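With one protein chain withheld, the remaining protein chains of the complex are depicted in position.
The first chain written gets the first letter, and so on, giving A and B; residue counts start at 1 in each chain.
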Amino acid sequence: MEYPYYPGCTLKTTGRKDEESAFEVAKLLGFELKELPTWTCCGVVYNLTSDVMADHLSATRTLIRAQEMGRELKTNKLVTLCSMCYNVLKQVNLMYKDNPDKLYNVNLFMDAEEDYLGNIEIMHFLEVLYNDIGPEKIKEKVKTPLKNLKVDPYYGCMLLRPKTIAFDNQDNPHVMGDILSALGANVIENPMTVECCGAHQIITNKEAVLDCAQRIVNISQSKGADLIVTPCPLCQYNLTTAQKSLFEKGKINHQTPVIYLSELLRISLSDNNENYLKDYKFIKDILEERGGL
Amino acid sequence: MAEKNQIPLVSVFIMGKEYRIPSGLTLMKAMEYAGYRYTRGAGCRAGFCGACATIYRLKDDYKLKSALACQTTVDDGMYLVQLPFTPANKKKYDMENLNIAHNALLKEYPEIARCISCNSCTKVCPQELKVMDYVQASLRGDIEKAADLSFDCVQCGLCAFRCPAEITQYHVGQLARRLNGKFVTPKALHTEEAVVKLNSGVSKQEISKLKVLKLDEIKELYKKRSIE
Partner (left out) sequence: MVFTVSEKGLDLRKSVEEISGQNVFQCYQCGKCSATCPVVDSMDMAPNKVIRFVQIGDLEVLDQNTFWVCAACFTCSARCPRSVDIAKIMEALRNVMLRNKQDFINIYSKDFLEKMIEEVPQMAIVAAIKKGVW
């Protein structure tokens, strides 16, 4: 099955690894992520005011691109890897469903584009893995079980809040945990799994991000996690950068690697894991030590 | 009696006043026909320099249109105004100190991050460039794409005027093209080699010989030259 895929700016730059791994994983699981032929920024944050429409244009344009490609591929789905893209696209889409007058207004303004009909279904890559493929099928395809590897699935906020766009339980999500268990990993239950990482405050108030990260990482480490797994490129960046600072300040005594779920999936599902494990020495060491390899 | 070949006249509003202008004239010629003399907003008169940016509306049409005055002919009922220039801050940068990291363009023009993809810039571009697309490519560090899409920009400044995020698109495109030329496109090795060869004096003798020849001797040589 071919899914129209929207990368977003970050997946092409600092989040490159996530995209590369996801493409590979898709191939191994029998589907394909087909990038929209042309795209613009998604808007990143959903504008929460009741009057401004300009900030919704970016997302609307993306949805129109998905609509165009959807006709070609005969689907109304749009898959994204980035949690923030997912959140803003889904919230804008929902806003148009609840406010047809706003959709009318935006279509009138974007007269150079075709009208957005409001029918796109936005899915996060996790949803595709869980709902369309399923942990059982993923388990069958495992080549390297991640035996005894202790992983901490960290969701962050954008996938599960507000409730209207959540595809998993808001307080006790299980989708990532189920997939990681299917890979044979030892999944840790971290109560801080849906706590915010600080998001854009990394720019204006780094201290706030350090506080958030400490709260999340402290528990992760006290429960013995070997690594933290996350789907969001900003969470990955924030947690990694914050740990560096926290370590320098002596507030944590070691730094837990933070990697994308797609990277771990690639290592576990690929025939070529020898090649990939070279880049992830810390995982290779752990698996060898604990009998996984 | 000789028949007069009548060129139809159209109404054009310049500086708010109506003038009857022979159709077929460009906006620039129309203004001069009406008696105005250009001291600003005219340059190459060939569609290359971007000096004659014009905004106009047509009769009974609410849409704002744009054009280069030297390239567009008059329409009946045209209501136009010209932009003498666009106020813009160009960043001073040293190409030697730049690189093509993903935030290369964001660093010099952080306002690109304000882009809301409204497409106002694309709509107003008289060269019909995909302006929003090249700004978006710059935002994500795709320098090649930004350079490619902005190639035909004549820096007229209309995009910067219409942008709600106050981006100066044409400056961003300029930097993208410079970065592309310096870091991305392959070097013209044959040119570099030719320059080295020249500097080594390989043609010095030939040129010294030519310098002392008389005019008809040069003409003879030219007639006898080898043509590929």
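The rule is short, and it goes like this: a residue touches a chain if its C-beta (ideal position, glycine included) is under 8 Å from a C-beta of that chain, and two chains touch if they have at least 3 such contacts.
All values reported here derive from a predicted model rather than from experimental measurement.
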item	value
Visible chains that the absent chain touches, using the contact criterion stated earlier	A, B
Of A:19, A:55 or A:226, the residue in touch with the unshown chain	A:55
Sole contact to the chain not displayed, among A:41, A:79, A:265 or A:283	A:41
Touch with the omitted chain, as defined above, among B:107, B:204 or B:219	B:107
Residues from chain B at the interface with the omitted partner, ascending	102-103, 106-107, 110-111, 113-114, 139-141
Interface with the undisplayed chain - residues on chain A	8-10, 13-15, 41, 43-45, 47-52, 55, 82, 84, 157, 161-163, 170, 195-196, 198-205, 207-208, 211-212, 215, 233-234, 237
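By definition in this document, only the chains that are shown with their structure count from here on.
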item	value
Of all residues in chain B, those that touch chain A in their complex	102-103, 115-119, 122-123, 132-133, 136, 139-142, 164
Of all residues in chain A, those that touch chain B in their complex	9, 12-14, 38-41, 43, 54-55, 57-58, 61, 110, 112
